[in-house]
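Removed from the display is one protein chain of the complex; every other protein chain stays in position.
The chains carry the letters A and B, assigned in the order they are written, with residues numbered from 1 in each.
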Amino acid sequence: MQTSLINKIVVYAVIITGALLFVFPFIYMILTTFFQGTNTLPKPEQVFSVKVNFANYITVWNKNNFVNYFMNSVIVTSVAMVGSLFLGALTAYGFARFTFPGKELVFRIFLLTMFIPGVINIIPQFVIIKDMGLVNTYSGLWLVYIAGGVIGNVFFLRGFFESIPKELEESVLIDGGGNWRIFWNIYLPQSLPALGTLAIFIFQGTWEEYFLALTLIKSEAMRTLPIAILMFNDKYSTNYGQVFAASMIALLPVILLYITFQKKFVQSGYNEGGVKG
Amino acid sequence: MPDSALTPDTKQPPLMRKSKFKLGLKQWLTVLPFVAIGFIGIAVFVIYPMIRNIMISFQDYSIMPNAANPWVGFDNYTKVFQDPNDRFLIALRNTFLNVAATVPVNWFLAVFFAVLINARFVKFKIAFRTIYYLPIVTSWIIIALLFKYLFADGDGGFINFILHKQLGIIGEPISWRNNYWSAMIMIWLFHIWKTVGWGVVIYLAALQGIPKDLYEAADIDGANAGQKFWKITIPLLKPITLFIVINLINGAFGFFPQVYFITQGGPMNQTHVIPSLIYIEAFQNLKFGPASAMGVMMGVLVFILTYTQMKKIGRQRMF
């Protein structure tokens, strides 16, 4: 079955237009990073005739311990990501593979919490972390990130886990393995695409988190990247060239991670059984 | 515990008439090692703050650590409705408008782009997927700054520059953030642009699972592309659609950066949504009582609205 040439052109035209719409603001942003002294914004005519230079990138990289903040973010985000994935998978496994009284009720209560605006939860969370003596430590930050994300992650993973065929467990059972072995040897490897997808969601969410990190981390040397970026946005004015340059630097690791993980990104193979039903 | 591993989900009739309680206890003991840490974390960092939240909504709350915080009954709730500018009701209206305006568009664009990219002859699928996903991985605050810049007033803003100066579609530059509807449209565009990629990626994954033979059969029957889309693709994607739509609704209910970083609720408090209003009341006006009351009311409302659907949501499966 051949698709006609006209159809092909139309389809390509539509998806390329879509791609342009998504990528264009970034191009505009990158062009803006080539301006210095941008407390005032360049006009569109100027934007398209700017000379490429990296002065803002160099300034940003060398300023306010930016490199330091960057590495802090890498530490905070990677541990939070691994922890969230593990705890989310473990809890989802509990929900997916076992029956216990009140399971659906508990799950529904969890889901409900996702709908209630949690903007002011930050104060009680901070007080708890303080009572645990974990203010100004990454452990405190990890606790809130990991525990705060469990529900969403379980919601995401439970469906995957439940579609894993029971027959796969038999090999483990024959070997005399128990529930842990099944989790470790069957469920985790079988749901790698889902875990990979989730990893990227978690990484990106933690990587850009601002308010909680700023509240819990009091020492400047331990701050994370989003805080460093907003330091270029001061009381009197925003230096857009620098803010955007800093943002581009911050964006790179996420894109790299995405490209690395995307082969594993929710892909075919797993869902073939499920979709039919 | 090899035997419990054998029979976690299978419904064997109990050999003896074990009491229901004992069985339940045993089931809990089996599952507890896996869920205990998660449950404790949720209880401490999600449920407890939420209970505090509910308590504060009945208190005259002071930020000082050892303050008395006297109980005031429903005072904070009445205060919310005594607001002469009706900010809560406006925010509530906007919340529903946001859902109505963004969820269908977001859903349609996601499935539309995913189906096109998934077309057999399209090359560079991964490149397209990456580009569509770019906005998702960028920080809200930065994208908000960027959008304010693109939608700047006068011909200095790129959008006005294109629409007015280059294309002449509009008679004069729009002051986007200055009027209620244009500000709302800007907020919606911001939200859709930022989140469509998520739906595209999930749908792309799901589409790869649709058996090709169904389409081949449809081709033999002489179905056109539209028919195949509505008759095969959409019905087969139903479970995934449910997951996506729930998440889109949840996202649209939870607008915060979209409003807080773009309009701060302006002009004249007209574009507020509940979360942004709560943030402003609590952290700018130090009115924690009324702020919590708003949160609780929104929670109750969502609970009522979704209660009947909960069973479905709870049982829905992604794949």
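Assume a contact is a pair of C-beta atoms (placed from the backbone, for glycine too) under 8 Å apart; a residue touches a chain by one contact, two chains touch by 3 or more.
Note that in this section contacts and distances are computed from a predicted model.
Missing chain, UniProt protein name, picked from "histidine kinase", "Extracellular solute-binding protein", "3-isopropylmalate dehydratase large subunit" or "NADH-quinone oxidoreductase subunit G": "Extracellular solute-binding protein". The hidden chain makes contact, of the residues A:Thr32, A:Asn72, A:Thr91 or A:Thr197, with A:Asn72.
The omitted chain makes contact with just one of the residues A:Val50, A:Val106 or A:Val127: A:Val127.
Where subunit A meets the missing chain, the touching residues are 36-37, 39-41, 62-65, 67-68, 70-72, 74-75, 78-79, 81-82, 122-123, 126-127, 129-130, 135, 185, 188-190, 192, 195-196, 210-211, 214-215, 218-221, 227, 230-231, 233-237, 264. In the full complex, subunit B touches the omitted chain through residues 62-65, 67, 84-85, 141, 152-154, 156-157, 175, 177-178, 266-269, 282-286.
The criterion applied here is as follows: only the chains that are shown with their structure count from here on.
Our note on geometry: subunit A versus subunit B, Cα centroid distance of 15 Å, whole angstroms.
Across the complex, subunit A meets subunit B through its residues 1, 3, 7-8, 11-12, 14-15, 18-19, 21-23, 25-26, 28-29, 32, 41, 43-44, 47, 87-88, 90-91, 93-95, 97-101, 104, 107-108, 110-121, 123-125, 127-128, 143-144, 146-148, 150-151, 154, 156, 159-160, 162-163, 166, 169, 173, 176-179, 182-183, 193, 197, 200, 204, 207-208, 210, 226, 229-230, 233, 238, 240, 243-244, 247, 250-251, 254-255, 258-259, 262, 265-268, 270-272, 274-277. Those residues of subunit B that touch subunit A in the shared complex are 1-2, 4-6, 8-9, 24, 27-28, 30-31, 33-35, 37-39, 41-42, 44-50, 52-53, 56, 63, 65, 113, 116-117, 119-122, 126, 128-143, 145-147, 149-150, 152, 155-158, 161, 193, 196-197, 201-202, 205-206, 208-211, 216, 219, 225, 236-237, 239-240, 243, 250, 253-254, 256, 274-275, 278-279, 282-283, 288, 291-292, 295-296, 298-299, 302-303, 306, 310-311, 313-319.
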